[in-house]
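In this view, the complex is presented without one of its protein chains, the others remaining in place.
Then we have chain A:
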Amino acid sequence: MKFCTVKQYFDDENNNNVTNGIATTVIPLPNKHLKIKANNKEMEQYEQELLRNVMPQELTKLILAANYLNFKEALDFFCRTVANAIQNKSVDYVRKFFGLESDFEPGEEEKLCKEFAWSFEGVDED
């Protein structure tokens, strides 16, 4: 079932949604996944490898590709990888990562930060 979309992708030459580089990372995943499905440790290692070789922004593209290909396991895997990469980052880092801007009133943001001041402890430097 997953491979219907993949086949369609190869047939459709004008596909802008999935660039070649991404396809080479996403397509081999099913095989890898089947082999190491139950083994959490290997998945962790693969995740570390992925993070080293691929820029966080590229992960965004991988997520979009996995979503387009309707490939749930890959989507879950990439989302979790991104989450692990950003979970200890600052609010500013997250804004830049997702291309967002703060639309709070000047005083509002400070008030919010105070409410959960303890959650800002131990955050990675930018």
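Here is the rule we go by: a residue touches a chain if its C-beta (ideal position, glycine included) is under 8 Å from a C-beta of that chain, and two chains touch if they have at least 3 such contacts; residues count from 1.
Here is the rule we use: contacts and distances are computed from a predicted model.
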- What protein name does the UniProt record of the undisplayed chain give, "Adaptor related protein complex 4 subunit epsilon 1", "Myelin protein zero", "MICOS complex subunit MIC10" or "F-box domain-containing protein"? "F-box domain-containing protein"
- Task: List the residues of chain A that touch the chain left out of this view.
- Result: 40, 56-57, 60-61, 63-64, 67, 75-76, 79-80, 82-84, 86-88, 91, 94-104, 109, 112-113, 116, 118-120, 123, 126
